[in-house]
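Left out: one protein chain. Kept in place: all the others.
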Amino acid sequence: MAPTLKVETLSQDAAKVAIEACEAKARSMGIPMNIAVTDSATHLLAFSRMDGAKITSISIAIDKAFTASGHRIGTHLYKEAVWPGGPAFGIGNSNGNRFTTIGGGLPVLGRNKEILGAIGCSTGTPAQDQEVAQAGIDALQKLLQSTRAKL
Amino acid sequence: MAPTLKVETLSQDAAKVAIEACEAKARSMGIPMNIAVTDSATHLLAFSRMDGAKITSISIAIDKAFTASGHRIGTHLYKEAVWPGGPAFGIGNSNGNRFTTIGGGLPVLGRNKEILGAIGCSTGTPAQDQEVAQAGIDALQKLLQSTRAKL
Amino acid sequence: MAPTLKVETLSQDAAKVAIEACEAKARSMGIPMNIAVTDSATHLLAFSRMDGAKITSISIAIDKAFTASGHRIGTHLYKEAVWPGGPAFGIGNSNGNRFTTIGGGLPVLGRNKEILGAIGCSTGTPAQDQEVAQAGIDALQKLLQSTRAKL
Partner (left out) sequence: MAPTLKVETLSQDAAKVAIEACEAKARSMGIPMNIAVTDSATHLLAFSRMDGAKITSISIAIDKAFTASGHRIGTHLYKEAVWPGGPAFGIGNSNGNRFTTIGGGLPVLGRNKEILGAIGCSTGTPAQDQEVAQAGIDALQKLLQSTRAKL
């Protein structure tokens, strides 16, 4: 019997890399963003509200990262299942109403698809939010690969 | 006038039987689950998060068992009535948002259909969650029948 | 730069060992308990409400384990600092009111004092709750040592 498990999770350094990549992307799009990074256990690791980002999008960004790290898939992937008539309709009421199915939350997955953390963005449209989050994912995947290459 | 009522409810021993049966089923399906058992008064009796089960499914599993023991039917049975236009639309906002209509919560009923408790599972699809909960129900019904046979 | 950290946490098997040890201790004391085990990230791993344990102690037990795993010390250790006049007075209002300074929550620490999880008990006096939680800690430490001995 194994009394413990080893869980891998993003470091603060990695979170900063993600935030910077998201900020750069948001700047290039001309849309200031709220950007949240959570660890593999759904807890907030880093956050940045760019000048001009929406105040009511602060908690939306954090909830997107929370949901993506807990459920391990992008928040934009919830479609028919969570609509009226779908088997998961009402899931947004769970987890103290923090479970969100609005696009813009993406999981950071390791080599074996294990969850390492997540990024959530909010202020633009869900599609724009997701595009900015993806820039953070891309930067982290590049960082993870370069670290593995050195081993 | 009867000044009191006798309420029957699952014991902790029975809850453990249910958890083990659900865990065995989940293992056979290859899907680690959050499994919650509530008593006939909706209160948490036992809980197990199998290694690898989703963190954001902890409260969903507990809410499913809560709802199934309180309303005394499976959480998958809510259809048109809770959708927009239905007479119970918005019921998910009740009970501090803990009322859920996502499948995977099943009531444990006694010989006369009285409520004894409930099981709620979460991490897979609602159908998978329900399948795992059903394994717990089956184990409990077998236990209840064998106990009655001895009387 | 290390993009990830490795975090160790209790397994479900270990959580069951802890619950059983707490239950045995509680039985020997004649006090049915609510027993909660959290992982190193404060999330609920396992729970048992023994027959007769107080219903309003369910969430107290869970909050004790939550607090002990997040703040990494026993919940009984908070004394003058959290009383009126103390520098941490009011800490119980934090974390959505889940931070508790009532004895009965104990951290599970690894060989290098890293947090692996926590146990929270409730129904008796805080001293009794702590005694029961300690039985779970003892069982886990024995398990951890025997696992290390095999390596």
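By written order: A, B and C. Residues from 1 in each chain.
The working rule: contacts are C-beta pairs under 8 Å (C-beta built on N, C-alpha and C of every residue); 3 or more make two chains touch, one makes a residue touch a chain.
Just so we're clear, the structure is a prediction, and the values are computed from it rather than from any experiment.
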| item | value |
| --- | --- |
| Displayed chains contacting the withheld chain | A, C |
| Residue, one of C:Pro32, C:Gly70, C:Gly104 or C:Pro126, that touches the chain absent here | C:Gly70 |
| Absent chain, residues of chain A that touch it | 11-12, 15-16, 41, 43-51, 55, 58 |
| Contacts of chain C with the absent chain, listed as residue ranges | 5, 41-42, 66-67, 69-72, 81, 84-85, 87-91, 93-97, 99 |
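Assume only the chains that are shown with their structure count from here on.
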| item | value |
| --- | --- |
| Intercentroid distance (Cα basis), chain C paired with chain A, Å | 30 |
| Centre-of-Cα separation between chain B and chain A, whole angstrom | 31 |
| Separation of mean Cα positions, chain C and chain B [Å, integer] | 26 |
| Two or more partner chains touched - positions in chain B | 51, 55 |
